[in-house]
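Just below is one structure, and these are the notes that go with it.
Only one protein chain is missing; all other protein chains are in place.
So that you can tell them apart, the chains are marked A and B in the order they are listed, and the count of residues begins at 1 in each.
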Amino acid sequence: MSALLDVRDLSVRFVTEDGPVQAVSDVSFQLEEKQVLALVGESGCGKSVTAMSILGLLPTSADPSGSVSFDGHNMLGMSSGQMQQIRGKEISMVFQEPMTSLNPVFRVGRQVGEVLRRHEGMSRDAAAKRVVELFELVGIPAPARRVKEYPHQLSGGMRQRVMIAMAVACNPKILIADEPTTALDVTIQAGILDVMRDLRDQLGTAVLLITHDLGVVADIAERVVVMYAGRKVEEADAGELFAHPQHPYTMGLLGAIPRVGSMRGESRLQEIPGLVPSLSAPPDHCVFAPRCPRADDRTRSELPALTEERPDHFVACFYPGERGGAK
Amino acid sequence: MTTAEIALTPGARRRARLRRRFLKRPPAVFGLVFSVLMVVVALLAPVLAPFDPAQQDFAATLQQPGGAHLLGTDELGRDVLSRIIFGARASIQVGVLATLLAIVVAVPLGLIAGYYRGWWDPIIMRFTDVLLSFPFLILAVGLAAILGPSLMNATLALGISQIPQVIRVMRGEVLGLREEDYVAAAVADGATDRVILGRYILPNALSPLLVQATVAIPIAIIGESLLSFLGLGVQPPTPSWGVMLAGAQSYITQGPWLALFPGLAIFLTTMSFNLLGDGLRDVLDPKMTLV
Partner (left out) sequence: MGKYLARRVGASLIVLFVATLIVFAGIRALPGGPELALAGEERDPESLAAIRERYGLDDPVPVQYWNWITLALQGDLGESVRTGLEVSEIIVTRLPVTLELTLLSILVALLLGIPTGIMAAVKQGRLSDYVGSGVALFGLSVPNFWLGLMLILIFAIYWPLLPASGYEPFFSNPVENLRHMIMPAFVLGSGLAAVVMRQMRSAMLESLSEDYVRTARSKGLSERSVIGVHALRNSLITVTTIVGLQLGVLISGAVVTEQIFVIPGFGKLIVEAVFQRDFPVIQGVILVTTAGYIIANLLVDLLYSLLNPRIRIAGDQP
C-alpha cells in the first residue's frame, strides 16, 4: 500500500552568517491515510524543520534535499504556484503559538474564511456561514459572536481551536500539528487533543503530530518516530515503543535507562545531561554519543544505520535494547 | 562570583564577533573611515587648508575650480576649499556638542523614567512631549529672538530637540533590562539602585545609545547647516557650509560650484555617519528601529 506522504532521505541545511547548520540529516518515514504519526524529540532536534519542509515553509536560508512525496509528486521540487494549491487544501498546518500565528488586525472569522474563499471559491457570505459551522465543529462556544472578534479578544485555547478550524476548513488529507498544545495550559491541552482526535475520526484526516511531550504521544499517537540532532533514531508503533524502547535516547526520555556497570536499576526519572548539539555538516558518527552512557570508540567514529530490531520497530544504534547487546 | 556577575561576563568574545561582522560590511566601514576623516579634517583645519578662509582676493573672484584654487573661489575671492575645510569645524563641533548635550540630559532622565517609573515616568514623558512640540527650527528662532542668533544658540536648539528621542530610546531599553534575571539577582544580593543602574543596566543599554548617537550627529549637522543657511546659526565671516550655501544662492548662475561643493560636503559627512549608524545597528541588533 503506498503511503499518503512519503518522506525519503530528507536533509535540511541552513546557511547562516556564522556558518552552515545541518538541521535534518537523511530522515525518512511514511504517513498512512487516517494515521496519527508523532515526531518526537527535544527542542532543536529538527522535528519542526522537518514539518515545515513538507509544506515548503522554510526560510530562504534553508537548503532542503531528498524527497517528500505526496500524491505521487515530490513537493520539494514544486513551484510556488503548485505549493499554493496544496497548502490549506490538501495539507494544512497548525502551529505552536496561537497568539502570534493569527493576524492581530483581522477578525478571526475572516481569517478562517480566507481559506474557503481561496480554495473552494466561496463567496463572502457562504464562507461566513461555513466558518460558524467550523467553529461549532471545533467546540468554540457562541460561534456566531466569536467569528467577529479579533485574536486578542480570545483565550489561548480558543485561538488554537480557531487555528484548527482554519486548518480543517477544506477537509485536507493531512493535518500537520507542530507542538499544538505546548503553549497552552495543561488543563486546556486535553481539550485540544480531543478536538484533533474527533476531527480525525469524523473527517478521516491523517495527522502528523510534532511534539516533545511524551504524554501527548501516549494520548493520541498511533505510530512514533523519535528524532535526535536531525536524525531519526527510532520508529515504532506507540504501544510497542513505550513497552520496549530500543534506543538509549528513547529510554532516557522514558526515564528508564540502565547504566552500564551499575548494580542498581534506577527507577527515578533520569535527566539526560547535556544539550542537543547543533551540527554544521551531516554527521559521520552516532549523534547521541556525547550523551550516551553506552558510547564507545565505535559509536564515536561510525554512523549507525537503521535496523529492524523487533518486528516493525526500527532503531539506529550499535547497542540497542535493554541489555545493550553488541551487533 | 555572585549570580549577578555571571551576566557581565566580558563581552570580549562578543565584541570580537561584532567587530568581525562589522568589518564584513563595506558601506559601514566606509562610513566609519569617512566620519573619522571628517573629524580629523575639522581638528587639523589650520594645517590642511591651503589658504586662509577669510582672505579676500579681488583679483580672483568667482574663479572656476582648478589651478591654485582647487574648488574655485567665491564672490570675494576666498578659496572655496579652505572655507569648506574650516566649515567642517563648525559642523562637526555642533554635531558632536548638540548630541552630547542631548545625551547628558536625556540619559539620566530616560534611566529614571524607565527604572523608577512611578510618577516619574508620566512626568518625564509629558516633558518629552512638550519638547517634541517645538520643532528645532522654532526653538532656534525663539532663542535667536531672545538672545540673538549665534552658533551657541543653534547648538542649544539642536541639542534640546534631540533630547526626546534619546529619552525614548533609553527608557525603552531600561524597561526591558530591568526585567532581566540578573537584575533580580542583584536586588536579592542587596545591591543599591546606583549599583544596579551603573553596573548592570547602563552598560547593557549602551548599544542602542551608541547607534542613536551616530544618527543624532548627522541630524544635528544638517540642522546646523540649515540654521546657518537661514542666518540663525554661525554668523559670517566664520565659514560654515550652511553660510556658504546661503551666499551661493545669489550667484547660482555665475558660480554653480559655490552651491555644489558645500552641499556635497554636508551630504558626504552626513551620509558617512548614517552608514556608520546603519552598520552598527545591523551588527548589534537588526530589529532596532531608528527614527
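Here, contacts are C-beta pairs under 8 Å (C-beta built on N, C-alpha and C of every residue); 3 or more make two chains touch, one makes a residue touch a chain.
Please read these numbers as outputs of a predicted model, since none were measured by experiment.
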{"item": "Full-complex contact with the absent chain, from B:50, B:66, B:118 or B:135", "value": "B:135"}
{"item": "Sole residue of A:84, A:182 or A:307 that reaches the chain not shown, by the stated touch rule", "value": "A:84"}
{"item": "Residue numbers in chain A that touch the chain omitted from display", "value": "55, 57, 80, 83-89, 92-93, 95, 97, 100-106, 114-115, 118-119, 150, 152-156, 163, 166"}
{"item": "On chain B, residues whose C-beta touches the chain left out of the figure", "value": "126, 129-130, 132-138, 141-142, 144-146, 149, 161, 218, 222-223, 225-226, 229-232, 245, 248-249, 252-253, 256, 259-260, 262-263, 266-267, 270-271, 274-275, 278, 287, 289-291"}
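FYI, only the chains that are shown with their structure count from here on.
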{"item": "Interchain centroid distance [CA atoms averaged], chain A/chain B, Å", "value": "51"}
